[in-house]
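Got a structure for you, questions after.
All protein chains of the complex are present and in place, except for one that has been dropped.
For subunit A:
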Amino acid sequence: MNRPIRTLSVGCLILFVALMLNVTYVQFFKAGWYNARGDNRRVTEEAYSQQRGDILVGKKAIATSVPSDDKYEWQRTYPGGKKYAPITGFMSYSYGQTGIERSQDSVLSGKDNKLFTNRLVDLVTNSEPAGGNVELTINPKVQDAAYEGLTNLGDDVQAAVVAIEPSTGAILAMASTPTFNPDRLATHDFSDAQKSYNQLRKDEDEPLLNRSIQTALPPGSTFKLVTAAAAIENLGMDGDSKVYGGATLDLPGTDKVLPNHSGTDCGGEQVTLTQALDVSCNTAFGFLGMELSDEEMQDQAEAFGFGQDYLDDIGPLAVSQYPDNGGDKAKQARAAIGQESVIATPLQMAMVSAGIANGGEVMKPYLVDRVTSSSLDVIDQGKPTTIDKQPAVSQDTAETLTDMMVSVVENGTGSPAAIDGVSVAGKTGTAQTTPERPPYAWFTSFAPAENPSIAVAVMVQKSGTERSDIAGGLLGGPIAKAMMEAAIS
């Protein structure tokens, strides 16, 4: 019987070796994978009871960790409050992280490999590992103007603004309303945090949404900038080229017509392209949409960033879309004026303006300026890059479009954004949706026109304003103006 007993011993040996290998796999080789999971309470709890780095705007912390006298040792607080909440996001015990807290978590928590030497020093000196700091590109004055502008629209408003520096893509301001108080989610009083969170989740206005990047809506007439760009690039037009400007445009294949907002013609049967943009002439741009091929429009939209996810520093980004109209001329006409199924985020429309302002080069938007260690050594620095190798439009086209946009503010619908002594380039938009709900008001602009330092987009999704009074210029113009003034002064 000893032979089978020896075989059995080998069998048992195999079982135990299998157990040991498996335990080694779990505890050593796969441990990192388990420890990286968001639903791993041990990890979140440790993260929660750790001194995270600051999120800084200028020299001021908008999110920081302060000592607390409970078992978690550190409490995350947000001096940036509601104004910066869409950017910072929140760090909660039960609901994870959002915003910069989430996207820059590895730096803030000190786990990032960039901070490796610091971790080593912490280990040797036996000090508590501290996270790195994240310095944002935000200009606090522009952010103030943006937030103030949005709050001045009143209660019960859904709106967002974003401002970028055209030459670099640095995001100067990013605000969204309604917003939330991140401190109430970060609190160690978990039942209170739960109450706040449930309240925010139930709110129909979706305060946890960062509308400047997460809401993509029909951009209305602001999209005419893209159509104009495509027309100048592909049809060899300029600001003085004549286009159709009648009161209505027949939509082929349907018994419908495309009317102008005013109901009248745009200043004649034929108007210049500049004139058409000044008065935001639907029939003119609908006409151009049918003249241009579907592909030409798509290429132009994509050159400005439609269909791409170009935002790394914060997310998730709702990707802006220009539809495939399948050669349907009526759809092409409506898409060319930013209706149909064209959708864009405020950030995307700011990038259209910024691209034009930057001589046709569309810069990749970024929010993290610098990453510094807890001892303030610079570890990483944001570098401006373009979203594509090719510029969206040529230098000439960009200049033509700039002149046309300046005219919009000086002579047309964009007048509320005019600044004394500074030439401002802008475009309004009012996107019709369904008859039941009020239209979306848009405004995008940049200034100074000759040497732009800021490009802005404002989007008002819902406001208390009377339906007939909703116009992109009236609602968005003053906010954009305040932001541009803050940037230029």
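Note that in this section a residue touches a chain if its C-beta (ideal position, glycine included) is under 8 Å from a C-beta of that chain, and two chains touch if they have at least 3 such contacts; residues count from 1.
In this text, contacts and distances are computed from a predicted model.
When the listed names "Oxidoreductase, GMC family protein", "Phosphate ABC transporter ATP-binding protein", "peptidoglycan glycosyltransferase" or "histidine kinase" are checked against UniProt, the chain not shown comes out as "peptidoglycan glycosyltransferase". Counting the whole complex, the residues of subunit A in touch with the unshown chain are 1-6, 8-9, 12-13, 15-16, 18-20, 22-24, 26-28, 30-35, 37, 39-43, 45.
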